[in-house]
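First, the structure itself, so that you have it in front of you.
A protein chain is absent from this complex, but the other protein chains hold their places.
The block that comes next holds chain A.
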Amino acid sequence: MTAATRIRLTGVGKTFVDARSGARQQVLEDFSLTVEPGELVAVVGASGTGKTTLLHIIAGLVQPDAGEVDVGEPRLGVVFQQPRLLDWLSVRQNVVLALEAAGLDPAAADDALAAVGLADYASSYPTVLSGGQRQRVAVARAFAVEPDLVLLDEPFSALDELTARKLRLLLQELWMQRRRTGLLVTHNPLEAALLADRVIVLTGRPARISASYRVDADRPRSAEDKQLFDLHSHIVAAL
């Protein structure tokens, strides 16, 4: 499958109304963004800037109040901040369920788990895994379904830094092998610079794109790369 999915948001607006107080929070207003096929765009911003709302709108979990969302009907691979595994099923079964729902061969689950280094844990329950391993399962599930669109919602921010580093490199490796269209939401500027083809910075409320950077460095990239570190400094300045 080719990475032919394009995300095009035009004039999107979203206001949340608190059910109790009636307070209105306009998170997005007249927001536009295009992600080209095969491009991985990182959205960086402080918490509460509407990054996750943006991802939820693209995933179809939230309906916008205004504007147009044109993503077609992509098959999604999503990694959330928490692994979101079914603890009562084995690691393999967790991946198999997603494969079956996508109409794919369940046998692919073992390859997917091997690709994230968890071949030995396929029959275990997720509850015996460490936080990093559980998130690896979530990554395996996201890529196993041969997604048209990969959505990453703060995928490593609940992990300790050492584990997060390993997982970023794993994600980069997977990305080089099977390029998709992708959106990475993160508050970590270095993570954005390391993984993305383009980094956009969201600020304010309603959110606007305050800066945008193209990352041309060849992959595999290293977090110690001077060029990436400079970019990281620019992003931090724009936040």
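Methods note: a contact is a pair of C-beta atoms (placed from the backbone, for glycine too) under 8 Å apart; a residue touches a chain by one contact, two chains touch by 3 or more; residues count from 1.
One rule holds for everything that comes next: contacts and distances are computed from a predicted model.
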| item | value |
| --- | --- |
| Chain not displayed: protein name in its UniProt record ("RNA polymerase sigma-70 factor (ECF subfamily)", "DsrD protein", "NitT/TauT family transport system permease protein" or "YdbS-like PH domain-containing protein") | "NitT/TauT family transport system permease protein" |
| Residue of A:Val17, A:Leu86, A:Ala114 or A:Val236 in touch with the missing chain, whole complex considered | A:Leu86 |
| Residue touching the undisplayed chain, where the options are A:Thr10, A:Gln26 or A:Ser124 | A:Ser124 |
| For chain A, residues in touch with the removed chain | 59-61, 76, 78, 80, 82, 84, 86-89, 97-98, 100-102, 124-125, 127-130, 141, 145, 151 |
